[in-house]
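Heads up, one of the protein chains got dropped from this complex, but the rest are sitting where they should.
Let's look at chain A:
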Amino acid sequence: MTRYRKQDPELTRRKFINAAMGGAAAVGTLSLVSALGSAKPVFRLTPALAPPMAGDVLVHADPSRYGEPVKVSDLGLQLVRAWPQGKDKNGDPVIRDQDPTSVLAIFKYPAGQVQEPTDLNATIDGQIVAYGDRCMHAGCNVGNNDQQPGLMNCPCHSGQYDPKLGGKVIGGPPPAPLPQLPIKMDGDKIVATGFFLSRPYGYTKEEDWKAYTEQVKEVLG
């Protein structure tokens, strides 16, 4: 036996192949990840994609009356679903119905029923309130509670809300109240006076929503 064994050339060849395969796998994974990155399209804010904002007229979302301004006489304990209608760059009216987060539910209650934590200054005479109509749980459209008029039920996972109490969660899994939209009367039209007062569905933190509204103001304001 010699003291120094000759190195087996097979081993180095194997090492080379292993390194080459490892390298190929790493490069392949990296390129796959970058290819996957292209799956997410860029978001471009357009007036139709914007959230409800100050000056928007609330118009019916129901297909039979789509686009007609909501009147006080339409309202009651059964919710009226509405879209905000703003203006585009040329000043032409545009219904902001491309982002489902913008859909609204409007109620009218007898005087005195709407209470804190509803922002009463953001209601019309403490009687007419508007909320974002996407459930804070999974973003389904929230409907009427058929047993108790004036309350809201989400058909998806049984979330329940009380619009008289600031859209508070009164049952089911939603983690946060519905966002209230500040409104006022302008002639016979109902008009938004600002953004949602709290985060709507799709924003996990209040800061994210605040940041987004700043961005919206910058782009469209």
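Just so we're on the same page, contacts are C-beta pairs under 8 Å (C-beta built on N, C-alpha and C of every residue); 3 or more make two chains touch, one makes a residue touch a chain; residues count from 1.
In this text, contacts and distances are computed from a predicted model.
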item	value
Listed names "assimilatory sulfite reductase (ferredoxin)", "Electron transfer flavoprotein subunit beta", "Cytochrome b-561" or "AraC family transcriptional regulator", with the criterion being the UniProt name of the chain not displayed	"Cytochrome b-561"
Contact partner of the left-out chain, one of A:Ala138, A:Met185 or A:Val219	A:Ala138
On chain A, residues whose C-beta touches the chain left out of the figure	36-37, 39-41, 43, 61-63, 81, 83, 97, 99-100, 103, 133, 137-143, 146-147, 153-160, 169, 171-176, 202, 204-205
